[in-house]
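In this view, the complex is presented without one of its protein chains, the others remaining in place.
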C-alpha cells in the first residue's frame, strides 16, 4: 500500500468532492473526532492502560523533572507540580507571545522556556522529547473545555487562520472547509470525515504508529489534497491552529488521543 | 530502560482468575518497510514475551512482525500465592526488557 493507496484515494476524493461548495459559518453540533471513530479505537483511547499515547505522557513526566541546560533547572524547578501549575494551560493555547508579537502554540511556548529559561539546546519540531513534554503539559488539561484567550492582539492572526481554512488549495482544489464543514460525517473511502477539531493533540495516530503533533496532522491534510504543506513552525500553520482552537471552543481536551 | 504499562490487580483471592495486561513501548519495525531513497528499514521486533509468577512461567508468546507497534497482550492467570508477577520482552537486538508487579493473594 506504500504510495499506491494515497493515489487511489486522491482519485476518489476528486470524484466525490469535485465542485462541493463549503458553506462557512458556525457548527450546529460540534463533535470531537473521537465521536467519528470505531468503538474499538474509542476504547483504545479511553483506557490509559491500552492507549499508546500514554507513553509520551509518561516520558514527558520524566523530562519535566530532569535538570537541563546551562541553567541546570528542570521544568519542575520553576513550575513545581504540573498538575497544578499546568492545569488549563493547553486549553488556552496558542496564546500571544510578547517577545515575537505573534501567536505561539504550546510546543513553541515549551521550546521558548527550554531555550531562554533553561538555556538548553532547542528541541526540534516533532522530536520525541518535545512531543513528550507537550503531551505531558496538555494532559494536565484533559477534560477541560477549550477556552481561547480573549486577547485582542490575536484577532488579526485568527482572521488569517480562518482565511487559510477557507482557501482552496492543492491539485484537488479543496479547502479545509470543503471537507470538514461541508462533508463531515460522510464516509470517504472508508474513513469518516471528522469536523477537524484539534481536541486531542499530541495524539497517537495508528497511521503514524507514533505520537505526533497537530502541525503534523495539518501537514498530512495539506499533502492529502496535493498542496505544498506549510513547514513545521511556519507562521501560517500556527495561525491555522489558532483558528481551529477558536472553532473548537468548548469541546473538552482529550490528550493523549488516539486516531486512525 | 523499559517503558511498559502493566495492568494487574494488587490483591486477589486464592484460586481467583485474574486478568493481566501488558503493553511495551516498541516500534515493532517489520523489516518490510522502506524509508527515504527506497532503503529497506531493517527488522527490529520483540519476538518473545514471557510472564512468570514467583518464577514459574504461566504465559508466553512468540511474536512476529504482524504484531502492532507497542505490543499489547492481555491474558489470565490463576492467583495461587502472594508474590511477584514478572514480565520479560526479548527483541531481535538480543536485549531483554523487564518489568514486574506485586500481588497479595489471600
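Going by the order they are written in, the chains are A and B; count residues from 1 in each one.
The rule we apply is simple: a residue touches a chain if its C-beta (ideal position, glycine included) is under 8 Å from a C-beta of that chain, and two chains touch if they have at least 3 such contacts.
Keep this in mind: contacts and distances are computed from a predicted model.
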Report the protein name recorded by UniProt for the chain absent from the figure; options are "Quinol oxidase subunit 4", "Succinate dehydrogenase flavoprotein subunit", "NitT/TauT family transport system ATP-binding protein" or "Predicted secreted protein". "Predicted secreted protein"
Contact residues on chain B toward the hidden chain run 1, 3, 17, 25-27, 29-30, 32-36, 38, 40, 44, 53, 56, 58-69, 71-78, 80, 93, 95, 97
What does the interface between chain A and the hidden chain look like in terms of residue numbers? 1-3, 5-9, 13, 37-38, 40-41, 43-44, 59, 62-63, 66, 126-128, 188-191, 193, 206-210, 212, 216, 219-221, 223-224, 232, 260
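We take it that only the chains that are shown with their structure count from here on.
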Counting only Cα atoms for the centres, state how far chain A is from chain B in Å. 31
Using the touch definition up top, name the residues of chain B that touch chain A in the complex. 3, 5, 7, 21, 23, 25, 27, 33-34, 68-70, 72
Applying the document's contact rule, which stretches of chain A touch chain B when the two form their complex? 2, 48-50, 52, 54-55, 58-59, 209-210
